[in-house]
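Mind looking over this structure? Questions follow.
Left out: one protein chain. Kept in place: all the others.
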Amino acid sequence: MTSFRIDGGTLIDRNDVRRFTFNDEALTGFGGDTVASSLLANGKQLVGRSFKYHRPRGILTAGAAEPNALLTIGRDGRRGPNTRATMAELFDGLEARSQNCWPNVNFDIGAMNGVLGPLLGAGFYYKTFMWPAAFWEKVYEPLIRKAAGLGRASYDPDPGYYEKCWAHCDLLVIGAGPAGLAAALTAGRAGARVVIADEGAHLGGGFLAEGSPLGGKPADAVLADIVGELHALPNVEIKKRTTVFAAYDDQVFGAVERVQKHLPEHEINPHRAMERLWRIVARKVVLATGAEERPIVFGGNDRPGVMMAGAMRTYLNAYGVAPGKRVALFANNNQAYQTAMDLEARGIDVAAIIDPRTCPNTGYDGKARMIAGAMVRDTAGRKAIKSITVRHDDGRDEVIAVDALAVSGGYSPIVHLACHRGGKPVWSDEHVGFMPPESTDGMTPCGAVAGKTGIAACFAAGGAAAVTALAELGVMGEAASLPDIKQGDEKTDHIQPIWSVPSSKGKAFVDYQNDVAASDITLAMREGYDHVELAKRYTTNGMATDQGKTSNVNAIGILAENKGVSPGEIGTTTFRPFYTPVSFGALVGASKGMEFQPVRKSPLHGWAERNGAKFVETGLWYRSSWFPKDGETFWRDSVNREVKAVRSKVGVCDVSTLGKIEVFGADAAEFLNRVYCNAFLKLPVGKARYGIMLREDGFVYDDGTTSCLGENHYFMTTTTALAAGVLTHLEFCAQVLWPELDVRLASATDQWAQMAVAGPKSRDVLAKIIDEDISNEAFPFLAAREVSMFGGRLKGRLFRISFSGELAYEVAVPAGYGESVADAIMAVGEEFGITPYGTEALGVMRIEKGHVTHAEINGTVTPADLGMGKMVSVKKDDFIGRVMNLREGLVDPDRPSLVGIKPKSPSDKFATGSHILNPGDAVSLANDQGYVTSMCHSPTLGHAIGLALVKNGPSRHGEEVVIWNGLAGTTVNGILCDPAFVDPENEKLHA
Amino acid sequence: MSSLVKCPHCGLRPREEFTIRGEVATPRPAAGADEAAWFDHVYLRDNPRGEHREYWHHSGGCRRWLVLSRNTLTHETSEVVDASTLKSEGGA
Partner (left out) sequence: MRDYPLENRYAFPAHEVAFNKGASISLSPVKGGFVVHVLGDAKSDEAALKQTINKIAPELGTDVRGHSPNQWFWVGSVDISNDRLAEISAALHPQFVMTDQTHGRVRMKLSGPSSRVVLAKGTMVDLSPDLFAIGQSAMTQIGHIGAMITRVADDSFELIVLRSFAGSLWDELQHMAAEFSHG
């Protein structure tokens, strides 16, 4: 190991050596390391190149806010781009790569952008590449995309399993630092259901960075006691590696738990989720998210080796990693001095402390040289920092050799979750930061997010916050305490705001991730984009994966300073989910592949499969669409054969997916009379009737048959497509419009396996399994009733209805018996040449017969448009759609109406969607006569046929028209005709 | 938009269990009402900034139609009732 790894490190296990590669170089770290800590331990200060200027960048933070150290980790489907090295735990065999550099991180051609810098300033997208316009798509965009951009997603499918989960609690504690732990302990001891979530691999937050003992006991031992007690409480659920990323309405919180992302491939349990998306329903929330240390904006502040002071302290104490051998601190607050003390305690030379405050009262009594009233204005070093230039208060410059620089510009409370529901953070001059909004609605911010500093004060605040939250739930609690530490022993910090160092030399970065410098913000102001939201978009400050965690407040400060107002007057940009990036895998959860959506299977699915069906997805249903026989390679060959079989012999088709609704109640008939536009009041028992439902706006909603099976008992069928919609509509009518009617609705779709048995021989087939007389006299067209089958072994429902236009029945049996009955029908039908047919043949036959489906019932048609105007009752006082159906525009005789259409030359074909023109007319909207709604090849007639909605269609049978296909650019001569191509006199139907 | 809805029959449920129909329009006019009343009922919606009453169907639960009163600005839900109560109050 290198000399950067020193003694100590409460989180690492030196007996657990882990090998990994960084840009193909083999390195080692320890169990407990993050990728960042192990890179630093290996002396890797340079980890990537910046987004725009391709400047060398190092590790800035030790946590979620990291803007620089974004690596691509893993390979193939498990490749994770833009992974923060500071959050990624090191595992054996990990592969990490720098992004945004080519050919490699040390020699990067894109660094030329640094030379082109003047062209890439604020708003460069809107200026530099504007002209000539034709260059954008071909030249500029590919160029920018190649040069800029962050990591690249893998094209391979992620082999990992992801899932979503709900959780419930009385108290959700977000953040497991001193404040959060105290809150969880307090609520846990009081017996409340607690969930405590922390984004880190370890509970502890500020405890983890603490190098000094707490009340005579090592900080990690104090922490271990607290965590041990929490684990022992059965009512406390601890979620590590879990980022609460969003606060949604009604106290629902989104969180992502990285369950196995920290494990090497061979340790991943394929049956466990890689990541789990939590939706946590919390009655009360303690927000203990802490505060983010702010960088200072000065020249060369992005050089590798420049690091946040708190992060440096974490690497030192938690990971045993020294940032360098000779370190300087540039800070405007007392808290940061702790880093200098801890460095010195580990024997690391602190070259200087540069503090812009003229007489800081820090209580610091270390060895380092104090330079008050001064600022760092520049840094030097090619790929890592070699020296800093300090501007003294007298204007003198001094170069100090260092190999690392700790920076602290104050602390920004992490208020995101308190603001996701619209709350605006409030500026505090005292804390020099934006504090959580005053009203946070069930959420109590405490600890560093509420401006507290120091472990003792935060711990006390957490306990108190939990007591308050519990009290609102009617639970008494006693705040947990750390008895060995004196409370409130921190010196009041005095932070001197410093938004940018005025004497900065060279680029002084505000937003590292987007390469936004202080000069870009002032340029945006000069160009009129001085509103905080505009400045963000013009400069890109605060965008991309880190969403400005380290940059936003400094940018606001610079805007404020230049406008001469308080940062509070500038305000923040809007906080929206997500707090940190969430993988698509987690958001998708298990809904991918076959689990993308549920599959609905007909009770006859197995029967269809055994008969060789090809299936088609219809909504969630799998329906059998045709049944190819040996030698049939083209789907239409099968369909033609099926149609001919039905028309000449008999066929059987699965229609179980049609919606079926049982309608009961003393007012059931009245109810049906109101929801259908045609009359239903006098439908006798044992009869079915075709009905049309309108929408309240007068257009057709759905059609189907409803049978009266008994007194106050009806059985409605709907189309497959609108099964759920019709039930919902009926429920609205029954519950909202006419709650006074006694009508009770039950979905029965799944109870019945239903088969259409159609064709001239259908009666002969069914007579063999139905015990009753089903002759034309005993069971005429539209008869419907319960029947005994198989010698009394089964009860079914038989309906004499026909979609194909043939003599036909639909027979329904309890779903479990569906396959047996279908098999029996096939067996008894064999002598009659029975053929299973699918939805394609069904579709062909209904077009041949001129029956409509939702291809015609497309939301723009009235019953009259479909040739069924006479069905609309003129006697009924009221039904859904009655009044609006009579509107002027809906009764216009010129409306496009249903007509058949066929090609003039039988060998011609045409397409659905084609428009109809009069011969000789130019293609124009004004000349449009209508359009083709359905078409097919009719095996019965031997040529293409179609249905169309054409102006005045019914009175134009025999007229010659042009069928224009605008997509294909073709025209075909056609003839309008009766839509009933087959059996217009209904002789077959009534046979 | 509400994440959770307190169904008067089922208790607290997630938004995903519901289907939203839209604003509670003017009551359905009587059979003989003039066309203007029908136009208002079928087409006229307020889309208010503030208090708003909507039909929500608990399609993934009890399948009852509910009337949910919520504030489009603050997202607060003030009341959820079974929609069958509307008519007796002259509202459906």
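When the chains are written out, they are named A and B in that same order, and each has its own residue count from 1.
The criterion applied here is as follows: a contact is a pair of C-beta atoms (placed from the backbone, for glycine too) under 8 Å apart; a residue touches a chain by one contact, two chains touch by 3 or more.
Only a predicted model underlies this, so the values are computations on that prediction, with no experimental measurement involved.
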item	value
Neighbouring displayed chains - absent chain, whole complex	A, B
Contact partner of the left-out chain, one of A:I6, A:A544 or A:V828	A:V828
Contact residue for the chain not shown (choose from A:L681, A:A746, A:V891 or A:V923)	A:A746
Selected residue (touches chain absent from view) among A:Y364, A:F578, A:W635 or A:F664	A:F664
Chain A residues touching the omitted chain (full complex)	161, 163-168, 193, 269, 271-273, 279, 281, 590-591, 594-595, 597-603, 606, 621, 662, 664-666, 712-713, 742, 744-752, 768-769, 790-791, 793-795, 814-821, 823-824, 827-828
Contacts of chain B with the absent chain, listed as residue ranges	4, 9-14, 16-17, 60-64, 82
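Definition applied: only the chains that are shown with their structure count from here on.
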item	value
Inter-chain centre distance, chain A versus chain B - centres from mean C-alpha coordinates, in Å	27
Residue ranges of chain B touching chain A (in the complex, touch as defined)	1-4, 12, 14, 19, 21, 28-29, 31-33, 35, 38, 41-43, 55, 57, 59, 63-65, 74-75, 77, 82-84, 86-88, 92
Chain B partner contacts - residues on chain A that touch it in the complex	166, 248-252, 279, 281, 421-422, 696-697, 724, 728, 731-732, 735-740, 877-878, 882-884, 887
